[in-house]
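First, the structure itself, so that you have it in front of you.
Rest of the complex left out; these chains stay put.
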Amino acid sequence: MTERSADRVAAWERRSEIPLLLLAVAFLVAYAWPVLDPTLDAGVEDSLRAVSWTVWVAFVLDVAIRLVLADHRVRYARQHWWDIALVALPMLRPLRLLRLLAFARLLHRSARVNLVGRVGIYVSGTAVAAVGLGAIAVLDAEREAPDATITTFGDAVWWAVTTVSTVGYGDLYPVTTTGRLVATVLMIVGIAVVGTVTATVAAWLIAEVADQPAEPPPTR
Amino acid sequence: MTERSADRVAAWERRSEIPLLLLAVAFLVAYAWPVLDPTLDAGVEDSLRAVSWTVWVAFVLDVAIRLVLADHRVRYARQHWWDIALVALPMLRPLRLLRLLAFARLLHRSARVNLVGRVGIYVSGTAVAAVGLGAIAVLDAEREAPDATITTFGDAVWWAVTTVSTVGYGDLYPVTTTGRLVATVLMIVGIAVVGTVTATVAAWLIAEVADQPAEPPPTR
């Protein structure tokens, strides 16, 4: 990739970031509303479907423009296979909500808090977002299933909490393939959250220990 | 905030710490007794309710006095939103027990043990307190529910243990919204406990490794 081409792609990404983020918020509304309110008016539902498609078109355009601007298209496509998969595969539709991760990037840039504080904000934010979006996505997948146990939004949120924390009581669990995919994503998020909490405590503790005079290891 | 105002607030917090802690213990008794003994005499229950209200009034007064003493009231209120939320929102009532965390602060000040020992005491203390208070709170929430599985204090303690350890057998689980909120708090405590145990072991192990001569990485 030449210097100039890389510059052009970066400039486009910078300029398109906020609009794409707003479109992702619109997509969230269009995705979540019919799930949360199944008795929705048909007209409203049509509008929301239109919003959803518009966002998809915008995402496709974004990827296309970046591919056009890049010099080495094949290499660029291979490096950004994730973005392409998200617009090409309809079954990854709920994952388009991952665009909202751009919020984290905005936060990161403007952040003035220290590292441990920032990690805390990320972890809390990720956990809350995962529970919320996971509950919506699993409810969307399970509601119609004949022997589903997750049938209300309250149940879905509760199920998402037990999954992210890896407690997994088993009073509620997904039975559809889509629901189980959502569960798998939630479990991965859960493992990452547990890992990050542990790592933050470890980082603080090790810094404390390094500051102290040496002490004998605990004996039993 | 001027130097003098900050001083006055700090002086008040120092002087009010022990009385508020004793009030929190009284609140714990007034909260837990009717839950543990549902056949309580009506007169005793009335007295306990009076104690509970008195503690609430004292907590409100404490927040009010600190707001009066502070110069920049809005900023102070924003920094201490948690204290205000605890007295303003009746549904956070069980969380007033968090005042008992002041015990940890007292311990911290008088502690002469080393860091690892202190962390061990904190973790054990937090886990035991979380199991005890969580069991009381969940029993309070679930007892009346029609299809509740947690109906005795023994069951509630056992459920709290399986939740804090993130094992979650699922033989018992909360069905009410309040009970599920309590469960969420317990899960967060559980993740923090697991994280702290891990971090303490890591800190000790890394210090050991740093003291040793270099060794080759384990190969498979």
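Order of writing sets the labels: A and B. Residues in every chain begin at 1.
Here is the rule we go by: a contact is a pair of C-beta atoms (placed from the backbone, for glycine too) under 8 Å apart; a residue touches a chain by one contact, two chains touch by 3 or more.
Small disclaimer: the values here were computed from a predicted structure and weren't measured.
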item: Identical protein chains in the complete assembly, only 2 of which are shown; value: 4
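Throughout what follows, only the chains that are shown with their structure count from here on.
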item: Inter-chain centre distance, chain A versus chain B - centres from mean C-alpha coordinates, in Å; value: 30
item: Interface residues, chain A side, partner chain B - complex; value: 154, 158, 161-162, 165-171, 193-194, 197-202, 204-206, 208-209, 212, 214-215, 217-218
item: Of all residues in chain B, those that touch chain A in their complex; value: 114-117, 119, 163, 166-170, 173, 177, 180, 183-184, 187-188, 190-192, 194-196, 198-200, 202-204, 206-208
